[in-house]
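Note that one protein chain of the assembly has been removed; the remaining protein chains are unaltered in position.
Presenting chain A:
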């Protein structure tokens, strides 16, 4: 709890059209437009946008941003900050803690005159072999996402979903299993989990997934043997697992596959009727976002009397926090939650 004579966080952490702005520190967190100074929580395109002058983030996030945007567009000047290291900017103490969302994802922790705010970015509490686990930072103000903030969203243990995928591969050994997944984070997490489950055969990738897998490997995440699906012979794809963007799995690109079983890995797959409407044959509930229980547990564990909700289903979360005596506020930040990762899957041809 904030000592009596410290300022309320809203007096120094401001909601602006460009996103959250730490006024005394002079920097934005995950700004939606190009700014002078930006602290970036993770590499997804709705949080990390091109064209900032100064960018501060973890080493991994900076590498991912550079790989996606090209040299020079991911901040004219880049500064890496290790989790646990602290910087002091105009009297604001700034440090990062792992958020568990994707490789390099971090919560942005700030303290000014004894008042502490944590901007979590996107996060999850489930284990992920490709991302350092979420760490709880007690604070006076916690800023959270709410992508899956409804009690119908409870993600099952991801290992059981991977086991379902492998059982299906065993049942249909003549068919290709194509898994729709986003190219940053989900793709590499699936590969790493398949390896943990003992799948050591080559995994085939859609062209859109190859570059970031290379970046992950350069950053020390081992993914095993990966092959391009685009050049493989149909014969070689029988019984294979192929990872591709959700938009490609049931359209023209997928014709090269052998009688594909179309799977999609996403938290949205939890609602089966919706999954069915999108033409998915094997829905896998694997998400890089906190589910309902994780959101509530996290908001409680950080002990903040006030929680701000950036994007998602804030009405349900704020209602549930209210029942627990926590004050909630919806920020309605525009532009967040647009990462294709957890946008509801439409297996329609995006190019058409």
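In the analysis below, a contact is a pair of C-beta atoms (placed from the backbone, for glycine too) under 8 Å apart; a residue touches a chain by one contact, two chains touch by 3 or more; residues count from 1.
Throughout what follows, contacts and distances are computed from a predicted model.
Of the names listed as "Ion-translocating oxidoreductase complex subunit A", "ABC transporter permease subunit", "DNA ligase (ATP)" or "FAD binding domain-containing protein", the one that matches the UniProt record for the absent chain is "DNA ligase (ATP)". Within the complete assembly, A:276 is the residue of A:82, A:234, A:276 or A:332 that touches the hidden chain. The missing chain, though absent from the display, is touched by one residue of A:33, A:59 or A:154; that residue is A:154. Although one chain is not drawn, its touching partners on chain A can still be listed: residues 150-154, 156, 164, 168, 171-172, 250-252, 254-255, 259, 261-262, 270-273, 275-276, 279-283, 313, 315-316, 319-320, 323, 349, 352.
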